[in-house]
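For this view, one protein chain was removed and the others were kept in their places.
And then subunit A:
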């Protein structure tokens, strides 16, 4: 009884107050959007590290590399269906990418609306190059991801495109006569590096990093984590180009 009476009461009260208040559509707050962006970004960075370790297996030779690729497909079988892990990871990554891009788009639109009249005289922003290029850098990275999936996941734009022999696909991809593809990969990975240099620090700040000392540490960590990824990822196309992997 004690439960029964207050419930309709509060419902009525809420219904009565909701009508006169000219409250607009509830929008997520800017910090909520940024937390979503930070968490999805961190998931993507973790994936990049796992992916890099897998890539570096190419230096152990074709047997090891192809075995690792097949292992990812058969992981957990026969208890779980073939490819379950890859599909679970693909779904999680897609959710993270969509969340990351959606929140970035909403915040970008809000930022543009927040300054409708531009300055006539505006010197270059003092923030780092990495910070200034987050939005367009992100777009470039996204386009690269699409190409990369068509290249080495589906094999559509790969000269080999043989799902059974990923090692051979990589070697064919970065062959010297396809230098433009290698160049595109190198530029895209450098773009990822710049994106993460500011992105990792920014995620730490969004999730509450708040001391001056911690700021220095977070910036150093962001630089190191990005640099390791850039070096790790670049080593593969460079090694193929140099003939160290064939």
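The rule is short, and it goes like this: contacts are C-beta pairs under 8 Å (C-beta built on N, C-alpha and C of every residue); 3 or more make two chains touch, one makes a residue touch a chain; residues count from 1.
Please note the rule applied: contacts and distances are computed from a predicted model.
Participant: According to UniProt, what is the chain that's been left out of this complex called? Choose from "Na+/H+ antiporter subunit E", "ATP synthase subunit b", "Sugar ABC transporter permease" or "Succinate dehydrogenase / fumarate reductase iron-sulfur subunit".
Facilitator: From the listed options "Na+/H+ antiporter subunit E", "ATP synthase subunit b", "Sugar ABC transporter permease" or "Succinate dehydrogenase / fumarate reductase iron-sulfur subunit", the omitted chain resolves to "Succinate dehydrogenase / fumarate reductase iron-sulfur subunit".
Participant: Looking at the whole complex, which of A:60, A:80, A:143 or A:207 touches the chain that is not displayed?
Facilitator: Here the residue in touch with the unshown chain is A:207.
Participant: Spell out the interface residues on subunit A facing the chain that's missing from view.
Facilitator: Interface with the chain not displayed, on the subunit A side: 27, 29-35, 107, 110-111, 113-123, 125-127, 131-132, 134, 198, 201-202, 204-212, 214-215.
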